[in-house]
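So that we are looking at the same thing, I have put the structure below in structure tokens.
Missing here: one protein chain of the complex. Every other protein chain is in place.
We call the chains A and B, going by the order they appear; numbering starts again at 1 in every chain.
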Amino acid sequence: MTAPLDVPESARESAPAAEAAGMDRKAIQGRSLGQIAWMRLKRDKVAMAGLGVIVFLIVVAVFAPLVVKWFGHPPLEFHRDMIDQETQVPKDAWGGMSWEYLFGVDPLWGRDIFSRVVYGARISLLVAFLSTLLSVTIGTVLGITAGFFGGWVDTVISRAMDVFLAFPLLVFAIALAGVVPNDAFGLSGDGLRVTLLIFIIGFFSWPYIGRIVRGQTLSLREREFVDAARSLGARRPYIIFREILPNLVAPILIYSTLLIPSNILFEAALSFLGVGVRPPTPTWGGMLSDAARIYTVPHYAIFPGLAIFLTVLAFNLFGDGLRDALDPRGNR
Amino acid sequence: MRRKPVWAMTAVSAALAMGLAACGGTSSTPSGESGSSGQPAAGAKNAFNAALTGVFNPSTKKGGTLKLANSGDWDSLDPADTYYNYSWNFIRLYGRSLTFFPGKPGVEGAKPVPDLAAELGKPSDDLKTWTYTLRDGLKYEDGSPILAKDVAYAVARAYDKVTFPNGPTYLNEMLDWPKDYQGPYKSKGADYSSAVEATDDKTVVFHLKEPYSGFDNIVQMSPTIPVPEAKDTGAKYKEHVVSSGPYMFEKNEIGKGFTLVRNPHWSEAIDPNRPALPDRYEVSTNVNADDMDNRILSGDLHVALEGSGVGTAALSKVLTDPALKERADNVTQQRLWYTSINPTVKPFDKLDCRVAVQYAMDKTAYVAAYGGPTGGEIATNLVPPTIPGFKKIDLYPSPEGKGDVAKAKEALTKCGQPNGFATSVSYRAERPKEKAVAEALKESLARVGITVEIKPYAQKDYFSSFAGKPSFVVKENLGLVVNGWGSDWPDGYGFLQQITDSRVIRDGGGSSNTSVRIPEVDKLLDQARLEQDVTKREALYAQIDEKVMQESVILPGIWAKALLVRGQGLTNVLVSDGQQMYDYVALGVQ
Partner (left out) sequence: MVTYIIRRLIGAVFMLTIVSMVTFAIFFVVPQLAGATPEGMASRYIGRTATEETAKLAAERLGFNDPLVVQYGRYVKGIVAGAEYDYGAGVEHCPAPCLGYSFTTQQPVFPDLMNRLPVTLSLALGAAVLWVGIGVGIGVLSALRRGSVFDRTAMIVALAGVSLPIFFTALISMQLFSYGNPFDFAAKGGTYTTIQDSLPLWAYSLLLPWVTLAFQFAASYARLTRAGMLETMGEDYIRTARAKGLRERNVVFKHGLRGALTPIITIFGLDFGLLIGGAVLTESAFSLNGLGKYAIQGITDQDLPKVMGVTLLAAVFVVVANLIVDLLYAVVDPRVRLS
């Protein structure tokens, strides 16, 4: 369990439900677990709305160049004619919002905020997805290893998780992001910064998945079907991959979905503090950080802020729904 | 993170010796739109730029508490260890150096008058020995007498740059220090009388290596503020500096702030320079810059200490609200914001490629990055207009300063890069305005096909490890380095030497000159130092300026200005050329 931000621990997970997930599940004839879950999920309108928003955001992010071409201006293009040269804020009321500039323009350069928010979604989602993937991978591998083998292996891994949890992660992440040079690992520019963000965020979030997986593995290891497989002479890899892992899919899926929004917030926080992707590449956190300085122009803060809010909310709604669908007990 | 360290100081004025009389200094004329154009000086009426040409709201009323805030923090409160110009302005409240920039508006405020000394320095005929005699009856805050040996000791301890890393080093370089001297702590008991000595209780004598006629300006700086050896605690002395001025520390919490109260052993009889109006000074440090601006606008706070002008948010408020605008002063500073064009980075080794940058840049965007016309005016060459001998040199003219794309493309073709090329620009990550400059460069140069990658670096290491380190510049392809410089004293040499002398560039890094390596300029600088005739000397500065522009290794951005706001209830507000911000010694409260 980690909380890298000034964000409640509980926003990330609820421990008891985690223990419950993946257990006591009996398949009903003719339908797989996935089918049942999907049926339940489809009935959950709120979760489906969340999913809809997520899909929409992904589409927008993937086709950002087209979206911007149709509805906006290139995100880096200056429109200084929109700016009052005396004070450097947009000339028109409402920050220059119009059909031409849907969300108005940013102070100083008059760049199209709509386009910048759209492009910001790319960085945000890319970093969130890949860092989640990374932490889930590390967390699952180490969690299973610790839970399955026990003994000193378990001790070492569990201690490692404790150490990670004791770090003031945000402080640490900023320090790390600050000392990495411009060219490293054969990468440079935005590519390097994105990779760096993915690794930092992913690397700091794994213990939280790791703990859940370890706990699950510990209890699964003692279950009858594993005993049965073992007494039939199954080897360890078989037990891990065929008996235990499938039973972990549900909790891993649930907590991945819930980890994504917290990673979005983490990325936004790093960008807000100025250690994210470099300017002028637009990010939501970076725009908010600029907006904080020019607080006299509220529209500049509101759109990137809303973008973060909606994205995180959508993932949270979907994650909640997914949990209910996969683990109906939790909501009883 | 909005600290604006102002490294380049202006306090050292060589005015007397170098004939500064013609210098307009900060006294830019008040804007016509202010109401009181008939009587701009010496009025209590609020008007835009009212404190620039005269004293705003003059008063001799004593009492009250003056509240000040700093969005960053002092480098140190120790007179040996501070190099911010606001700090040199403020330190005069609790410390008295040998000479003093008087609280007079405009150019008069940059001519030193005796302070601790009874009169200005008496030079020997060869100008290598300077003698100062202290006033009678001088006392520290504890009532003990201020002796000449305390001044000599203060100068000697300031020599120790390991203990006091921040302070100015002019005296270290000018005086004839014993070989291998390391300051009174490391070289305990060593005799430093070859550099500075107290011949009796009231006489301090300085021994210079080279003749220098403007020494009165050097001893105006904080390192000549006396420090009683018995009370000296080295790096900890800043926790309680023993006052020789009208105010002393009541409490001091480093990182949070401090309060000054009246020093009972100070009196007007021993100090004709300071009106000492308020009873108390309350200073808070590390205050959020926007909060600070807001508190000044609303009247909770009197002064933003750094004197670097209001932030972006407050700027638009002040300029659009006539009631606020009439409380503001747009102060001209002797500072150039510029971009170095490094000829060590290909293809900037070719002159025409560098020239292309001069033509391609939209300078109005440079102005915008610094907040618009109140942040500065377009610079066409290095030396700012308020420095004596200023000559406008515009080798790369363009309509309204917006750049000349056709000429830039022409230059690119000449240097064999007709389709442009790729390069990088560095800026100090903590400075949003420099970030904006980098963005503006990227946008402007893209017009002619030059693609620019933006690379921020920590301000702390900017010159020591990154942009100021020649090998790093080449390795990171930093063709462009966002940079800035303010004069150490209002004179062409003080302004130009540190940024155009190639001999200040060190392999180890640390210099803010990253791009100017012109042997002819080095020669001209040496010539100027030896030249006694003011007119000829100023002609040399213009020559250097022009040469650098011809070589196109510096892209001048703007000559800086700052929009200061007078807090409510302030009296005796004035801006002098010595401080280029409100004179903190003169201020009072209603």
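The criterion applied here is as follows: contacts are C-beta pairs under 8 Å (C-beta built on N, C-alpha and C of every residue); 3 or more make two chains touch, one makes a residue touch a chain.
Keep in mind the model is a prediction, meaning the values are calculated, not measured.
Note that the undisplayed chain, when the full complex is considered, contacts A, B.
Across B:Thr65, B:Ser124 or B:Thr233, the single residue that touches the chain missing here is B:Thr233. Considering B:Ile225, B:Val287, B:Cys415 or B:Ile450, the position touching the chain not shown turns out to be B:Val287 (whole complex). Within the full complex, the residue among B:Asp461, B:Glu531 or B:Glu546 touching the omitted chain is B:Asp461. Although one chain is not drawn, its touching partners on chain A can still be listed: residues 1, 3, 5-11, 14-17, 159, 162-163, 165-168, 170-172, 174-176, 178-181, 261, 265, 268-269, 272-273, 285, 288-289, 291-292, 295-296, 298, 301, 305, 308-309, 312-313, 316-317, 320, 330-332. Contacts to the hidden chain, counted on chain B, fall at residues 1, 7, 69, 75-76, 83, 157, 160-169, 182-183, 185, 232-237, 253-256, 284, 286-288, 290-292, 294-295, 298, 300, 430, 458-461, 463-465, 506, 508-510, 512.
Here, only the chains that are shown with their structure count from here on.
Mean C-alpha position of chain A lies 47 Å from that of chain B. Partner chain A is touched in their complex by these residues of chain B: 1, 290, 311-313, 315-317, 319-320, 364-365, 367-369, 371-374, 429, 432, 435-436, 438-440, 442-443, 453-456, 458, 476. Every residue of chain A that touches chain B in the complex is listed here, in rising order: 76, 78, 80, 83, 85-89, 107-109, 178, 182-183, 188-189, 274, 278-280, 290, 293-297.
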